[in-house]
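Below is the structure I would like to discuss, written out as structure tokens.
The complex is shown incomplete by one protein chain, all other protein chains being positioned as in the whole.
Take a look at chain A:
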Amino acid sequence: MPARKLYFESIRVGDELPALAKAPVDRVQLSRYAGASGDYNPVHVDELYAKSVGMPSVYAPGMLVMGMLGQLISDWARGGQLRRYNVRFIKMVWPGDTVVCKGRVSDRHGSGGRYFVEIDLWAENQKGELVMKGGSQIQLFYSLEDENRQRSGQSPIVVEVPRESLVVPAPQTATPEAASSAPSVPSAPEEEDDEDEDSDEPRTGASSKKTAPREKPAAKTASLPVAKKAKK
């Protein structure tokens, strides 16, 4: 049976993804990746060539390591949809190196019935040195109920969840995209929503779960431009 899915309501900023330690990279894996990706750059597969251009040996293509870190995301975000994934390559990965992939939730936000988590990602070698660093955005259903609603053609559960990184003490802070995608009112949110009002609700936004979505009339002028000016 497919693994348990991940839902937005259970995620908190600061949550760590379970670290993924990959098997040591070897030259067979480099050949397999070359074949599978179609990238036959000889620095990754031809030892003599690699040495002739001054390398101690062949080394792993960055994209292989990015693929490993991608596994960390997909293993964690079962049922989610990857929206964005980027990395910066920092250190080479050599045959014999063990890549350990790590990640942490840096933000979560939702608007108009679409929910996203932002993740900081990085990969280390067996010495604990950073070899790659990046980030990702994943779209998730709010909850199992939200998924069931949408899969049966109903409107999504709508909860306005401002980016936690932007949440400031000021009470009237609006979400950045508030005005553009006006949330649609769920047809009958109250009825099916009976028993998950207990203590493990998200810290932000959850209080509005059962009530009709808070409309934010013409909020687009509110917070962002101000924040930009304040930086100067």
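We adopt the following convention: contacts are C-beta pairs under 8 Å (C-beta built on N, C-alpha and C of every residue); 3 or more make two chains touch, one makes a residue touch a chain; residues count from 1.
Simple rule for what comes next: contacts and distances are computed from a predicted model.
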{"item": "\"Bifunctional protein PyrR\", \"MaoC family dehydratase\", \"LTA synthase family protein\" or \"Ubiquitin-like domain-containing protein\" - which is the UniProt name of the missing chain", "value": "\"MaoC family dehydratase\""}
{"item": "Candidate in contact with the missing chain, chosen from A:E16, A:D39 or A:E129", "value": "A:D39"}
{"item": "For chain A, the residues touching the chain missing from this view", "value": "1-3, 22-23, 29, 32-33, 35-39, 53, 61-64, 66-68, 70-71, 73-75, 78-79, 81-89, 151"}
